[in-house]
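== chain A ==
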Amino acid sequence: MNIRRVFAMAFKETLQVWRDPRSLAIALLMPVMQMVMLGYGVSLDIKHVPLCVYDQENSQESRAIVERFTAPGWFSISQTLVSEADLRNAMDRGECSMAIVIPVDFSRTLATTGSAPIQAIFDATDVNTTNIALGYAQGTVAQANAQTSAQWKAAHGVHPSPVGQVDVEPSTWFNETLDSRNFIIPGVVAVILALVGAQLTSLTISREWERGTMEQLISTPVTALEVMLGKLMPYFLIGLLDAAFCLVSAVYWFDVPFRGSLGTLFVTTVLFLIVVLGIGYLISVRIRSQLGASQIALLVTMLPTTLLSGYTFPIEQMPAPIQAITLIVYPRYYVTILRAIFLKGSSLPDLWAPLLGLFIFALIIIWLATRAFHKRLD
Partner candidate 1 sequence: MTMVEPAIIIQGLTKRFQDFTAVDHLDLTINQGEIVGFIGPNGAGKSTTIRMLCGLLQPTEGQAFVAGFNVGRQPEAVREHIGYMSQKFSLYGDLTVRENLRFFGGLYRVPRHDRGERMAFAIAMAGLAGREDVLVRTLASGWKQRLALGCAILHRPPVLFLDEPTSGVEPEARRQFWDLIHELAAGGVTTLVSTHYMDEAEYCNRVALINRGKLVAIGSPSELRGHQLGGELFEMDCAPLGAALKVLTDVPGVEEAAIFGDKLHIVLSAGGITAGDLPGFLGARGIHADPPRRVTPSLEDVFVHLVSGSHETRGAF
Partner candidate 2 sequence: MFERLSVMLMKEFLELKRDRWAMFRLIVPLIIQVLVFGYAATFTVYHVPTAILDLDQSQASRNLISHFVATGRFDVVDVATTQNALTRDIDHDQAVLAIVIHAGFNQDLENGRRAPLQVIVDGTNSNTALIALGYINQIIAQFSADQSGHAAPFRAGPAMPVTGISLQTRTWFNEGLDDRWFFIPGVIGTLTLLQVVSLTAFAIVREREVGTLEQIMVSPIRPFEFILGKTIPFFLIGLGDIALVSAIGILWFHIPFVGSFWVMLLGASLFLLAVLGMGLLLSTFSRTQQQAFALNFFFVNPFFILSGFAFPIAAMPTFLQWFTVINPLRYFLVVIRAVFLKGVGLAVLWPDLAMMALLAFLMLTISVLRFRKSLD
């Protein structure tokens, strides 16, 4: 291997990237756009869930209960209903994800028998929102009851119920506020790097084939390894730039807590970039048309990365065969690594398993890419 030939390659490639506005736009604009879109768009937080209230009693007590539901800002009342038909209608139109029905004799029943039902109806079309809202509604009611019983105790000097109740005292670690952004943004960074990185390099060899410069190139004494190193070098720098941009905006713009060390972050990111750029390069070596290469790069990155990397859909909850497939979805390792570095402050030894995964990938790809590049025209 001759380092001068590598640099000659790298210099030429840098000039070409610089003079090709489309590539440059993909390289620099894409991460910004995707970061804004995914960073803001991909949120599982339960905010402003439309709530309908059918308060048949409309007493002070019933209004107090409704108040409990709306106070923290998870739900906002979209409609106040006045009949069963209204309720059905609003649910059909999807105008409320949850409806609370308070019966007409609510406060009287509560006062006389010590217990009274209220009804919570969910539009379970969106199961995730329903699940979270359901848990939240249970919690709200439990809280209300605890408060009532505390007041009772204060008034009567004894606990109200014949048997003690259990109070759940949850404490949340690593992502204390349970903000979905803290969970999703590190994943978004991984996804963006995976998508943009593969696009960047996927065109680099096929472009030479299409423009006919490849014939010229392979008539020189340059070796396969030199071509690869030279071609990947500028993209590697762009990739680092993109990674830096994404990571900085994750911390300073999206306020994701960063508890790990920069060193760990740098080492793992470099390893991931090698894999990502290598995949693009490999595709590019195998497929001689730019369009084909670009399409394949998208096909093997976009949907698998979006769906199977665990950045939104937890891998642990998938059926076993799908979990097995995710082993080859390389961004999943980086998603795990980034999350752990950001939220748990993990160091390299803690991350040995995903690092091993990435490392194996890097080796296989480099091996395949150097083997696949033949200095022949046919």
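One rule holds for everything that comes next: contacts are C-beta pairs under 8 Å (C-beta built on N, C-alpha and C of every residue); 3 or more make two chains touch, one makes a residue touch a chain; residues count from 1.
Candidate selection criterion: all candidates are chains of the complex that A comes from, given by their letters.
In this text the structure is predicted, and so the values were computed from the model without any measurement.
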Contact partner of chain A within the complex, picked from 1 or 2: candidate 2
Of all residues in chain A, which touch candidate 2 in the complex? 22, 26, 30, 33-34, 37-38, 40-50, 65, 91-94, 110, 113-132, 134-139, 141-142, 144-146, 148-149, 152, 156, 158-180, 182-183, 199, 290-291, 294-295, 298-299, 302-303, 307-308, 312-314, 316-319, 321-322, 325, 339, 343-344, 350
